[in-house]
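One structure coming up, written as structure tokens, with questions to follow.
Missing here is one protein chain; the remaining ones are kept as they sit in the complex.
Chain lettering (A and B) follows the sequence in which the chains are written, and residue indices restart at 1 in each chain.
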Amino acid sequence: MRVLMLIVTMLLTLGAIDAIAPALAIADPIPAQINNKPRVAITKRSQHSDKIESKDKGMALLFWAFAAATIGGALFVVTRRNLIAAVMGMVGSFLGISAVYMMLYASFLSVIQMLVYAGAIMVLFVFVVMILNRPEDEPVAPTGRAGQAIGGLAIVYLVGRLIFMLMKVQPPNPATAVNAPAPVELPGDIVGTTERVDWGSVKAVGWDLFGPGLFVFEATSILLLIAVVGAIAIARPLHEDQDNQSEPRHTPRDEAAHADAARKVADAEATTGGHA
Amino acid sequence: MDYSTLKFAGLPVLAWVPLLPLLGALINLTLGRRFARTTVHTIAIGSVAAACGLSMWLVFGLLWAAFKDGRGGTGIAQSVYTWMEVGNFKVELAFRLDTLSAVMILIVTFVGTLIHIYSTGYMAKEPRYAAYFGYLNLFMGAMLTLVLAANLPVMFIGWEGVGLCSFLLIGFWYEREDYATAGRKAFIVNRIGDFAFLLGMFLLFWATKTLDFEQLKGSAVGAAYVQPFWGGERLAAAAAICLFIGACGKSAQLPLFTWLPDAMAGPTPVSALIHAATMVTAGVYMVCRLSFLYSASTTAMIVVATVGLLTALAAAFMAFAQTDLKKVLAYSTVSQLGFMFVAAGTGNWVAAVFHLGTHAFFKACLFLGAGSVMHGMEHGGSVTPGDITTMGGLRKHMPITRITFMISCLAIAGIFPFAGFFSKDEILAGSWGVHPPGWPVWYGKVLWGGLLIAALGTAFYMWRLYFLVFSGNERSEEAKHAHESPASMTMPLVILALLATLAGLIGFPHLTSIKLPSFTHALSSWLAPSVTSTWWNPGADGVNTNVMIAGHSSDATILGLAAVALAVGALGIALAYMFYGRGPSAQVNRLVDGPLASAYEASKAKLWFDEIYDAAIVRPFKVIASGLYTVVDKLIIDTIAVNGSAVVVGLFSRISRLFQNGQVQRYLAGLVIGAALVFFVTDWHTKPTFDYEIVGDRLKLTAQPGAGLLGAATKIRWDVDGDGNADADPATNAPYTSPELFVLLGDTRTRVNLFIDDPITRKTTKVTRVLHLPPAPPAVPNQEGK
Partner (left out) sequence: MSDILFNVGYGHFLVLAALLFLIGTAGVMIRRNALIIVMSVELMLNAANMTLLTFSRMWGDLSGHTFALIVIAVAAAEAAVGLAIVVAVFRGRRNVDVDRLTTLRH
């Protein structure tokens, strides 16, 4: 039932992103609008804030909606016992993040976030969840009441402190902060000409990635190769017969009892100085 | 011609003299174990012989020419590289071949080559053949470094190097506990001397800022030697005595001589090379090398001469009752070194070096002869080959050894015309006629008398030894079966005996009435440029007064003294013949048991020197050491430091194990709590305020908004005149907004407000402080300001 609700939420979110995407992508010539507005309004806004979309309150509400999706999904991940539910919360969170990226004029990254994260990586997670197929016994690690209290207090304090600090972050140039980022001048197809592309578009990011970031890009490709080889090497059974062994011979319940017994024996050994 | 830049294979040619044996040592010590014996000793002998040939070419080829040009004292100086340079302290790895070091390298390389050859026969059955020759080569390299050194630090390298090789070779048969102990004893006793040597070196450097012999010799720094240093005595005295203590250790002088008799534990060729011919003479060489320093202090000279005399007498006395062949020779060496030091102490440098050379020949010959005898006795089946009470009658079995031994005994007893006669006579004559300023006038005669007694003793105990070994009948089965040694051992004996016979010809005394050919004074004229001939004693004007050291005696005195010395030598031989001519006589036993019993005991027990050291130094040291062991080592270090720190670490580990339990999540919790704490601490100062201080004619106001981090959005306004409204710069009309503000003193009142606006909470904090300013200078800022 929960899963169903989650999927519905996801679809709704997707639809919402779809709805606002044109508005975000068009990147209105905001400076003219600001200049036309009365001076009072400008001073009121430019005091401290950079309005991403300065037309009305709709954009702000959208931000709050996606922020809520992000945070809610994240909380879902952390609190759910059901692994599939956690993964779905994660997907929701990622979709929210993707939308937030769009608000930051990072259109390419937004798409990548959706494709790679919400698409590929989360599918991987789902597969692993299916392999494991075991609900967690205890959702919260038993680190002691005092530890939990102190840790919780620390996190709450950090949250408050960070909010107070980060809310004061001031853009370097308040005059242009509210503007949509200026298009990037790139060399055109014909030598000697220039071409203006949108900030954060595939082409703009690509020029940066394959220009100054080329070495890092190549290094990352090697890293990915290593990760693929490593993942195969780790996940492969050590012996051919191990796969047969790993076939569940007992019911999960017996299994858990067996593991518990083994743990108890090990603990007893540890306490009686069974170790060297 | 200047040979200073002469190079061979990229290195200064002088460096090759010590380097050749060192290369031999390197090869033999690293790879020698895999080589055949022939290869090993070919390398060893080859390297030393090459060094010998090179030295001969250097001396007779190059230095001879320089000598004839009158540059024998400067000689050939070459620097390999700058070893260290710290501030104004500069030490070059430099070598200098002058006429003094030339004599030494010839002796060292020549005797060294002979002894290497001899060793092939003597050590033929030694399992650690390569190590032996490696050490021997290493010794040669170190000794040549010592001799050729152009400054004290380089000399000290050689000085320590020969000490090390001495230690290694004395304890060569370290399987025997007492041999290893003898090696350690030699090393430790030498260390005492080396420490004093270092002190002397430091003192010289402190006074003169240089350690190069040529610079030390120069008059530029010479004035430093006569500066009063301690108790009004000259600095030269302190430095020279310190260095002399070093020489005492190396050259086995009183009171540091005890190691040399024990050093006979080493193989006999080693005793011949290191403990008779070369290393032990290093102290004498050093004193002669620094003759300019010693001649600047007659106090140091009298110390040197007195120690030398006492050593000569004491060692001669101790030699009387020894029954070990090599021990007798060891005491004889100590005694002869005493002679040399008397010569050096009376400014008779030439005689010291002369006796050093002749002694090297005849004592090496004696030791090698002793080795030959022991070799023969061992072949006869003796397990104590050095015990002279089991010998006798060996003249029949070992004719070559006997003849060479006899020649050397004649030489050491000072019988004309053997080498020892001339050198010993020159020492005696020199001490008779010397009058250093500041000495009692009769002191030279005392030295002469003492040396005469020592010479008598020398002749007696050496010939006692000779008679006991070679004369009479065999006193044991083993002696009957002894036989002559192989040619590799007798050949060096013959050469050395020949030199012991002829070497005296280069040191005839100067006689005014008889004109002798010039070669008979070759040594003194050869050495003259390298040693000083005057007392360093500047007058009031600071210029050296050039008082000659050696006074000129008349021919009659010289000949008379020579006759006395000869007579004393002959008397000693006659006495020895009387008592021991046909083996140990009943007379001797009667004397030893009767009137001379206590003297015999004293001689046998080496004047109880070892016992005195044991009681005075070793035992207190042991008591202190055991006390330190109980208190410092066991209590403080073991219990408190080691176990205590373990307990503390254990305690803390028990605490930290609560956190370090391997749970990454707990670590992360710690990280988060830590981050929160960092924020909390930086946020601690919550009450906003501001500071002020006066910089020049301005007042500096520094806002502290209280968030720890100055919020980027926080706005600041200043009210400097205390009227409650924010102020602006009077010149530009721009409001004061920066956290750091400079205002003219005249623009301020005593009350200053700071407004902090938080744009998020829309809250304004107002801080008011009353400034305590010093009375402003009367209205000057106002007039010149705006």
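FYI, contacts are C-beta pairs under 8 Å (C-beta built on N, C-alpha and C of every residue); 3 or more make two chains touch, one makes a residue touch a chain.
Predicted, not measured: the structure shown is a model, and the values here were computed from it.
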- Hidden partner chain, touching residue among B:V86, B:V383, B:V664 or B:V695: B:V664
- Query: Considering the entire assembly, which residues of chain A contact the chain that has been omitted?
  - Reply: 45, 48-52, 57, 59-60, 63-64, 67, 70-71, 74-75, 77-78, 83, 86-87, 90, 93-94, 97, 100-101, 103-106, 108-109, 112-113, 116-117, 120-121, 124-125, 128-129, 131-132, 134, 136-143, 148, 151, 155, 158-159, 162-163, 166-169, 171-172, 177, 181-182, 184, 199-200, 204-205, 207-209, 212-213, 216-217, 220, 223-224, 226-228, 230-232, 234-235, 237, 242, 246, 248, 255-256, 259, 263, 266, 270, 275
- Message: Contact with the hidden chain only, please: which chain B residues?
- Response: 661-665, 668-669, 672, 760
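In this section, only the chains that are shown with their structure count from here on.
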- Can you name the residues of chain A that touch chain B in the complex? 47-48, 141, 143, 147, 150-151, 153-155, 157-158, 161, 165, 167-170
- Message: Considering only the defined contacts, which chain B positions touch chain A in the complex?
- Response: 663, 665-666, 669, 672-673, 675-677, 679-680, 683, 709, 711-714, 759-760
